[in-house]
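Pasting a structure below so you can have a look.
A protein chain is absent from this complex, but the other protein chains hold their places.
Coming up: chain A.
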């Protein structure tokens, strides 16, 4: 992992070598680990400098194009930053990170090192901007894991604790009150009549003569949203989670039109979370802070589920209506539910194969 075989493109815009030198044993790409010196990397940097560093990089046609486009696009900005007499190393590092982030590839196609590198850059960038440290993971799907979810309609009382837990856990925009989960309040005796249900109620629950049913992203096994994305910014991971690369999304909202379950949300304006409410335990594909103009959605709390925990909604539910687990583990609760309850899924006729089942006691 020396700078010679980095797979992303980096432009040295005149700051000192130690900032550009690549990762150390602690895995951090840029600065901050403090546990080693930079002598060795400095030597390499000395031999390769200026012109060579930018142009003497092995590249295929793809990255050559990328660099060309990149240079044209923000060359001017980079020049002004590097020529500035007043900007310190920090602002140059910031510029370097922004540059690399703007022109990085699709997360889905990255190698593990590249994934780690972008996560490290994001952590460092947050540190530079706010002075605070976050913890971001790039953990991949584990083998023999396929996540599934079951919802007990008899138990849900409409308390919406899941909704608030979800918002807090996943750093959703507070201004627009974005919520991944919708709880539909339905009248007894009408069956599952969604068109007469209310998903935006403000009264004491459980309301007399009503029952409740929650919807969110169902993480379909055959997700229509993934097919339609023109840039593969959303895909199905090996453990069944349907995720979005927020940095790769172009914001065309075609996936939103394609989703039959109202599972996707768009950042119509810059999402804002008060600094003290930010959940600093993040995953690249999960609850890291988003920007405006990109899609997001429920990820079954990838930052929790891949760490062996239940999603926040499951943990928060006071009635135990929500069950989450590994469908490939024969001893899991979710498997017990699927085998012993009369389960059903919504809009099965569409062939989307949701991994979200409903059942009643």
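Assume a contact is a pair of C-beta atoms (placed from the backbone, for glycine too) under 8 Å apart; a residue touches a chain by one contact, two chains touch by 3 or more; residues count from 1.
Assume contacts and distances are computed from a predicted model.
Per the UniProt record, the chain missing from the shown structure is "Polysulfide reductase", taken from the list "ABC-type quaternary amine transporter", "Xanthine dehydrogenase family protein molybdopterin-binding subunit", "Response regulator" or "Polysulfide reductase".
Only one of A:152, A:172, A:267 or A:326 touches the chain withheld from this view, namely A:267.
Per the touch definition above, the residue from A:106, A:135 or A:190 contacting the chain not shown is A:106. In the complete complex, the hidden chain is touched by one of A:128, A:141, A:228 or A:289, namely A:228.
In the full complex, chain A touches the omitted chain through residues 61-62, 65-66, 69, 102, 105-106, 109, 176, 178, 182, 184, 194-197, 199, 215, 224, 227-233, 247-254, 256-262, 264-270, 292-295, 350-352.
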